[in-house]
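All protein chains but one are shown in place.
Note that the chains are named A and B in the order they appear, and that numbering of residues resets to 1 at the start of each chain.
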């Protein structure tokens, strides 16, 4: 088996807050190969962004990586010095954010920022770097890139800024790109443009892509595999098509049922009752138990462990819904329903 | 027949509860002092005019759900605010049950204002942070004399239960609630004045999927129970598809297509609608290559002449950049604003495939 480009094992990130120590990410593991797209889905506060930031070594106090390992191309990142991480960041791993201004400096021209990004990691002439920056802008679909290089970020629209951020992130052909909801604030048409550009670029360069989103439908069209997070844990993972078609975990099933569409017009959506839990007040057993329609006694006391299933899937649930392969789904689900 | 009824041919054939006739809204940014000085030296700067809503005619029948979709800045919210009576149109009429609201006397105007309520996008920003929930919900009905001040507490408790909130939390402040609960407080506040129409401006956009599903279910439940009419503004086509009976697609201030939800999603007519639907991410989709509509959304300060969509339209032809296409019937109770519909007299029903259209365009 080849070594994956990104290999995260048992990652645990804690924050010390006023309410005590909060475990925002708890035992998260995943691996992404070159050219592969992994979707990281979950509701707000489920720990998606913290996971992404941890991969970049960007967890700042009061947070810290309490346990686990993050390997990029077999190099361990956890425990590295900030100086070593800076070398890796932007070269081997890059990140784009929901707000592109997180990475763009409003008072510097685009060319200054992009050239700096290239020359921080490579010995190239200013001219060569500028050419590369221009090509990168052209690749993400920015018209007249030569002129646009001289502009400041605030002279761009939201969609264009996001493209500049993407172009900058991909300048050094990173092995891993973490994208944290970069299209959430954008319109569908602009979102589609950006999705198509990122998709093409990552395929071309073999970049492993981790796409963080709360929108299952984006994942459906974009990713190869998906990890669903709930209260800091990956509760289900597997190939996208399988997970969306036959979810194993009741939370995944609930999320799928919550997505409004024409097929359910006028009829109530299958809603997940209750609210997303506060991390400081997680119940002792399965964190989803208070909202779960399938919970049984063990759910309230025993934390479900990660259980692998055939077809490269896994889930954390005592009463899995739809165990592949060849179990008649509806029946299986009904049997398991109390 | 009522004069207001033939304005919008797609509306159900009943007396509309609300109708907009040739409504315009212009926002003018006048020159500041520095720019006026520049003009003295011949800079020739002019006031900037944004046509946020540009000649919209729309009838809303009692009990229906009208969806308003479009990209950001296309004027959905402005139109929603005009319908809700928060903004006055620069031109055109808004009729409530046939009567022009601008010409109403004080009492009637207030009745019309209360009958149309709005649920806002940001559930936190739309609640006064310094008032308790009981005051937030109960203030308006007491001020308007719908209930006596002593009845407020019980009245608010009833409303809170109706929208799924615990009445025991009524003396809390908005910051003590979650996003979904704040959305419910907003709904209860609107329901408190017994409205007949709710204008929802991206009311679920700030919520998580599972909480959004809860709130959408609540909207549907209230619709059944109270026979409410909705104008649902959203950029999320999934939400619109789920909740709306009829959809108006807006582009740069104009309605470019207006039809029943099923028809519009099955066979969009306007090239912009087609592009929009093409790009909706769907759960059912398998991993695919995203294809994208070219170009940015143009600035509403300088909208392109003729058809606003022509710089991005895959089917653009000579007439498009000169003539403004009118919103014309293309089938029974369907309207679309595209010159292609004039080109071939009897067009076959279009599908979502852009190729078919371009072939036809090439032939025509």
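We adopt the following convention: contacts are C-beta pairs under 8 Å (C-beta built on N, C-alpha and C of every residue); 3 or more make two chains touch, one makes a residue touch a chain.
Please note the rule applied: contacts and distances are computed from a predicted model.
Chemist: If you had to name the missing chain as UniProt does, which of "Oxidoreductase", "Protein-glutamate O-methyltransferase CheR", "Peptide ABC transporter permease" or "Zn-dependent hydrolase" would it be?
Modeler: Per the UniProt record, that chain is "Peptide ABC transporter permease".
Chemist: Taking the entire complex into account, which one of A:221, A:254, A:304 or A:320 touches the absent chain?
Modeler: That would be A:254, which touches the missing chain.
Chemist: So one chain is hidden, and I want to know which residue out of B:29, B:110 or B:224 touches that hidden chain in the complete assembly.
Modeler: B:110
Chemist: Hey, which of B:125, B:149, B:301 or B:322 is the one touching the hidden chain?
Modeler: Final answer for the missing-chain contact: B:125.
Chemist: Have a look at B:85, B:253, B:268 or B:300 and name the one touching the chain we're not showing.
Modeler: Result: among the candidates, B:85 touches the missing chain.
Chemist: Which of these touches the unseen chain: B:157, B:320 or B:337?
Modeler: Missing-chain contact among the listed residues: B:157.
Chemist: Applying the definition given at the start, please give the residues of chain B touching the unseen chain.
Modeler: Interface residues of chain B facing the absent chain: 81, 84-86, 110, 113-114, 117-118, 120-122, 125-130, 132-134, 139-140, 143-144, 153-154, 157-158, 160-161, 164-173, 175-176, 178, 180-181, 186, 189, 193, 214, 217, 283-284.
Everything that follows uses one rule, which is that only the chains that are shown with their structure count from here on.
Chemist: Centroid from C-alpha atoms only, then distance chain A to chain B, rounded to Å. What do you get?
Modeler: Inter-chain centre distance comes to 32 Å.
Chemist: Where on chain A does chain B make contact in their complex?
Modeler: 37, 43-44, 141, 157, 159-160, 187-193, 195-197, 199-200, 214-218, 220-224, 240-241, 244, 254-262, 264-266, 268-273, 275-276
Chemist: Can you name the residues of chain B that touch chain A in the complex?
Modeler: 71-72, 178, 180, 208-214, 216-217, 220-221, 235-239, 241-243, 261-262, 265, 275-276, 278-293, 296-297
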